[in-house]
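So, chain A:
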Amino acid sequence: MSSREQILANIKKNQPPVTPLPEITQLTTSGLREEKVSKFTSVLQAIGGQVVPADSWDAIAAYVSTQFPSPARTINLVQELAGHLPLAVLEKDPHQLESVTLALLKGHFAVAENGAVWITEARLGDRALPFICEHLALVVHADAIVSTLHDAYERIANEAPYEFGTFIAGPSKTADIEQSLVLGAHGAKTLTLFLLSGN
Partner candidate 1 sequence: MKVAIFIPCYVDQFYPQVGIATLQLLEKLGVEVYYPEKQTCCGQPMANSGFEDLATNCNNLFVENFSGYDYIVSPSGSCTLHIKDHLHVEKREAEAAHIRSHVLELTEFLTDVLKIDKLPARFPHKVGLHQSCHGQRGLHTSQMSELIAPGFSKPQHLLSLVQGLELIPLDRADECCGFGGTFCVGEEAVSVKMGKDRVADHLHHGAAYITGGDMSCLMHLEGILRRQHSATKVIHIAEILNAG
Partner candidate 2 sequence: MEATAEPKTKDHATLADTFNKDEARVDWHDKTLWFVRQKRDKAAWQIPDWEHLRETASQIKHNVLSNLHHYLTQFEKQAQQNGVTVHWAADAEDHNRIVHGIIQKTGITRVVKSKSMLTEECHLNDYLVAQGIDVVDTDLGERIVQLAGEPPSHIVLPCIHWKKEEIGQLFHKHLGTPEGNSDPQFLAAAARVHLRERFMTSPVAITGVNFAVAETGEIVVCTNEGNADLGVQLADVHIACMGIEKIIPQRKHLGVFLRLLARSATGQPITTYSSHFRKPRPGQQMHIVLVDNGRSERLGSEDFRNALKCIRCGACMNTCPVYRRSGGHSYHYAIAGPIGSILAPGLDMKKNADLPFASTLCGSCSNVCPVKIDIHDQLYKWRQVLAKNGYVSETKKTGMKGMAFVLSRPGLYRFSGAVGRWFSRYLPFTMNNSLNPWYKQREMPQAPKESFGEWYRKNKKRS
């Protein structure tokens, strides 16, 4: 008998009578837009992210050019910013992205309770990009903040299927040395979150 058959036979023999799945809809919450924006902002700041409110795409572009002046290698994959920053065409080999200073990406939505932004390969260019770049900037519309992770998965269920998706909450970090928090472990050293209001 193969390991597979052996394991499955053992499980069949040993698993207890089926108990029902609990409802989780009652855990789903909503909230006012302002509450969600303020919660998201305070949580993301508390975990080391920088929140930059922006009322226009122009404001974002201006901020980027001041904070990350050339010759920094900036990869912009946000269509709406193409007028200011050329849309990047990525190399096939993700190792080439090691030299990226700033990656500028657009998240699908954000989660107020934990400061996380949901983004899938459709907007990543390359799956390695948000992890290998030195600095990461994400744009999220203030209308696109959900209250909790329950709401987040409801929203994901209604969006296009993904092959790879990730929640990113702040810059990469470690506290492995005596519980001292260090920002910038293996992934991006900083996270800038452009919170876009208006159109």
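The rule we apply is simple: a contact is a pair of C-beta atoms (placed from the backbone, for glycine too) under 8 Å apart; a residue touches a chain by one contact, two chains touch by 3 or more; residues count from 1.
For anyone wondering why these and not others, all candidates are chains of the complex that A comes from, given by their letters.
Keep in mind that this is a model prediction, so the values were computed, not measured.
Undergrad: Any idea which of 1 or 2 touches chain A in this complex?
TA: That would be candidate 2, which touches chain A.
Undergrad: Given the complex with candidate 2, which residues does chain A contribute to the contact?
TA: The contact residues of chain A facing candidate 2 are 2-4, 6-8, 10-22, 24, 27, 43, 47, 94-95, 98, 111, 113-116, 121, 126-128, 131-132, 148-150, 152-154, 156-157, 161-180, 182, 184-188.
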